[in-house]
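Only one protein chain is missing from this complex, and each of the others stays in its spot.
Going by the order they are written in, the chains are A, B and C; count residues from 1 in each one.
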Amino acid sequence: MLEKLKAQVYEANLALYNAGLAILTWGNASGIDHEKGLVVIKPSGVVYEELSAEQMVVVDLDGEVVEGGLQPSSDTPTHLVLYRELDGIGGVAHSHSTYAGAWAQACRSIPCYGTTHADCFRGAVPITEQLMPKALEGDYEAETGKAIVRAMEGMDVGEFTGVLVANHGPFTWGASAYEAVDNSIALEQIARMAALTEGLSPMAGPINSQLRDKHFLRKHGDGAYYGQVREGESIRDEHQGR
Amino acid sequence: MLEKLKAQVYEANLALYNAGLAILTWGNASGIDHEKGLVVIKPSGVVYEELSAEQMVVVDLDGEVVEGGLQPSSDTPTHLVLYRELDGIGGVAHSHSTYAGAWAQACRSIPCYGTTHADCFRGAVPITEQLMPKALEGDYEAETGKAIVRAMEGMDVGEFTGVLVANHGPFTWGASAYEAVDNSIALEQIARMAALTEGLSPMAGPINSQLRDKHFLRKHGDGAYYGQVREGESIRDEHQGR
Amino acid sequence: MLEKLKAQVYEANLALYNAGLAILTWGNASGIDHEKGLVVIKPSGVVYEELSAEQMVVVDLDGEVVEGGLQPSSDTPTHLVLYRELDGIGGVAHSHSTYAGAWAQACRSIPCYGTTHADCFRGAVPITEQLMPKALEGDYEAETGKAIVRAMEGMDVGEFTGVLVANHGPFTWGASAYEAVDNSIALEQIARMAALTEGLSPMAGPINSQLRDKHFLRKHGDGAYYGQVREGESIRDEHQGR
Partner (left out) sequence: MLEKLKAQVYEANLALYNAGLAILTWGNASGIDHEKGLVVIKPSGVVYEELSAEQMVVVDLDGEVVEGGLQPSSDTPTHLVLYRELDGIGGVAHSHSTYAGAWAQACRSIPCYGTTHADCFRGAVPITEQLMPKALEGDYEAETGKAIVRAMEGMDVGEFTGVLVANHGPFTWGASAYEAVDNSIALEQIARMAALTEGLSPMAGPINSQLRDKHFLRKHGDGAYYGQVREGESIRDEHQGR
């Protein structure tokens, strides 16, 4: 079942690995079939070189395994909270990528220091609060998802395509698993450039909101003129749907 | 039309990607046919792995698409201003490369800290002023080009082969699209070494102008003795023209 | 003899190299056959591209070469002390990897700044004391092993899978040579992220012990729920045994 989605999620997980965002068995990406209410996700603890599309695990939105002989990622409950609470997302990616991970460990949101950032996020990359002892004792992974949702309160999932989990690392999302991984790749580059910017100019402040919005809106939303538009579908969407 | 130039511009764009200066769909390179007054440039938002020479878009100097089924890069108006205003350039490259991008985000020109820099730029790498609100509201990409031209006022395009756009990233140029990309590669290395130099010696100052000119002039200009000269053409030019 | 173990140790050494933890002839990994009391280790000073499984050297726990035409790694006495003194380890890896090496050179243990760290180490990565003049004059490599053992006093080899040797670099261990190398790879990433965390937040402190234990224990020990468990054997163990 869901062969196409499994293939996509498999490729998205490999993309996460090939982009250098995950080492060993770390990191995971998932995608959702909204109609069926089913999520496809990487199995837990499998090395990327031995991963196959068939190994992808299908779970329902309550976390019950519907198909697959392997255990789903231990972060599955986090993904599920995001699918349930963040309207319109089609894929989720999580990694401990070096620079985004370092910002998360520093418990800092990433200021918007330039247009690279503004092309992808319409403002500072949010960071969650630290989890309370009770959350750590309870359903930890679901609580992590809830903390992300709280950090997104009042924000648009299209304008802020990811959140740093304090002391942990980034979760990103998008229209598909591919796009979620692309947003993890972009976030890592943003995080790296921001760290270097502070090194070169410790007093640097965020760019002005007009330049930020100009860049964000030329790439996203109704007035966007970046990329290719053909019959209501961008080349990039086509690529992502192959 | 312009098959050879399209092939060059295609290869130059791939070189930008393979050198690690661009990720995802970011970055773009172009080349000009001075006789015909036509510019060949990367299409907007296409992933590098799927790019082909045929997809390169031909535009005239007013930005009208002359050939090509895809939209040209959204940064095309910036390239066109540079071709119109900077005499003698044959190619332009733009990226959000990590270190040059960080200097741009820090709104700092890059001091000439050593001979690696002096081999490529005859002094500090210039940075534009920040764009005014009016420029952001208007024809933003053309205004970006104008800001670059202002930053080059009184400077030689052969001695300063690139400029950082404040809060944004580098634009470089050269005799061809290949050379423009080579100059982006060199600029990224210069930017990286300069950041590290400041880390090791916060009080470092630029090298003396005699050493700077010695290095620049042994590689560029009439008295240059670096590289191969055969029948008025260097090996490197040959390579670039293949 | 020990063909399977030799193949494993050979692959583990290559993995160390391919992960970028070792350059030139630096670094070494070994594995032990507990029943026979024999250790297989990389030969000294051989470049990785020319290494073969047959070249692996078999030594007994006193360091006598039992099989192999090449000299064993000059660090063999360090490995042997670890096998003799740290109960239950099956493999050892040593490198001068960049970031773990820098922490070792800075003579600092690595604070647990986040869950990436806590997934792998149940607390700060220990560092040895500096060796005394007498140890340097005597059996230096064995003394290095003893310093590691002292740094592990009262600690569990499953909870702390490696130690930094002051002024030198990391030694890690695991159930097999593969796992020892995986732990070196993880340690290098932990070391890198910790250095970046301090750059972004000079006053950063370690994460609270509850979050640390939650992450460590979901991945390791009896209550672990990360990875795949089938007939008492994880997929990862299977992989490591191929």
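One rule holds for everything that comes next: a residue touches a chain if its C-beta (ideal position, glycine included) is under 8 Å from a C-beta of that chain, and two chains touch if they have at least 3 such contacts.
None of these values were measured; they are calculated from a predicted model.
**Student:** Given that one chain is not shown, what are the shown chains it touches?
**Tutor:** B, C
**Student:** Identify the residue among B:G37, B:G88 or B:G227 that touches the chain left out of the display.
**Tutor:** That would be B:G227, which touches the missing chain.
**Student:** Residues of chain B in contact with the chain that isn't shown?
**Tutor:** That gives, for chain B, the contact residues 19, 113-116, 119, 182, 185-186, 189, 192-194, 196-197, 199-201, 204, 207, 210-211, 214, 218, 225-229, 234-236, 239.
**Student:** So which bits of chain C touch the chain we can't see?
**Tutor:** Considering the whole complex, chain C reaches the absent chain at 23-26, 43-47, 50, 70-71, 74, 96, 98-99, 101-108, 130-131, 133, 136-137, 140, 167-169, 195, 198-199.
Operating definition for what follows: only the chains that are shown with their structure count from here on.
**Student:** Using C-alpha centroids, which chain lies at the maximum separation from chain B?
**Tutor:** For chain B, the chain whose C-alpha mean is farthest off is C.
**Student:** What is the distance, in whole Å, between the centres of chain B and chain C, each centre taken as the mean of its C-alpha atoms?
**Tutor:** 45
**Student:** Quick one: report the Å distance separating chain A from chain C, using the average Cα coordinate of each chain.
**Tutor:** 32
**Student:** Where in chain B do residues touch two or more other chains at once?
**Tutor:** Residues: none.
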